[in-house]
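Just one protein chain is left out here, and the rest sit where they should.
And then chain A:
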């Protein structure tokens, strides 16, 4: 059983992933289309471990820019189609490096604003899939770019609130079942726009705190499901934004995350003794950050970026 965060091992795991060699396994190629997300997960983890300097900023930034489409949106990798999922990750990566100034902000923000629908919801791209994940992405991204006024915020908020369920949670569309990932997106969007008074914090807080598994201390994403390290982020950040995090047992959750590390090769998995990946490595470290684990920088629960990065953006004109 693990009793500490093996940060050096995780650092090496991430750097190996970002280097050329690991790119040719089947698992890697099959994820090719979401490399932008992968880069965000890896780089943010490095930033939280205060090791962002270990990568070549120029190399990363120029690769990110090759993924920008003529529409202004970003693709998951060079040559793929644009989508808001990768547009947010691209903007977040540039924010980490304090390189937002290289963006044509008008272009990117117009791409996103153009995806808002009549009812306030957002499509992911021109093909029209609607999901509250995209509402969060639009609001988070435009907020970082200081262009929130390009969308109808009131309608966006009203649409999100229409996805609120009777158990206090949120789903991907009106009537959809509450799920911790969607809850993070909706609560995050409401937090950023100053609308958390539209959340029933006690009701949602109880639903969220009941995600903690008594045995393992891990969190699941909805009732009667298995605990998973990624919910250490989705559930935990939601609890923090609504000031109900004291309703879970933090020490037990820390232990679950630490036990899910690969102590030899680095990386974190979805649960102890399972295969590691960059997704869970990021969420494990981000979760530890929210749990105030020593040696990990503080992450902002709404923007999913280090607090010092967000303060840099929010507190300057």
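By our rule, contacts are C-beta pairs under 8 Å (C-beta built on N, C-alpha and C of every residue); 3 or more make two chains touch, one makes a residue touch a chain; residues count from 1.
The rule is short, and it goes like this: contacts and distances are computed from a predicted model.
> Would you mind picking the UniProt name of the chain not drawn here, from "GPAT3 acyltransferase", "Geranylgeranyl transferase type-2 subunit alpha", "U6 snRNA-associated Sm-like protein LSm1" or "DNA polymerase delta small subunit"?
Options "GPAT3 acyltransferase", "Geranylgeranyl transferase type-2 subunit alpha", "U6 snRNA-associated Sm-like protein LSm1" or "DNA polymerase delta small subunit" narrow down to "Geranylgeranyl transferase type-2 subunit alpha" for the missing chain.
> Tell me, which residues in chain A touch the chain that this view leaves out?
Chain A touches the chain not shown through residues 24-30, 32-34, 75-76, 79-81, 83, 125, 127-129, 131, 165-167, 171-173, 175-179, 191-194, 196-197, 203, 205-207, 209-210, 212, 214, 217, 222-225, 228, 240-243, 245-249, 252, 262, 269-270, 273-277, 279-280, 290, 292, 298, 301-302, 307, 311, 314-315, 317.
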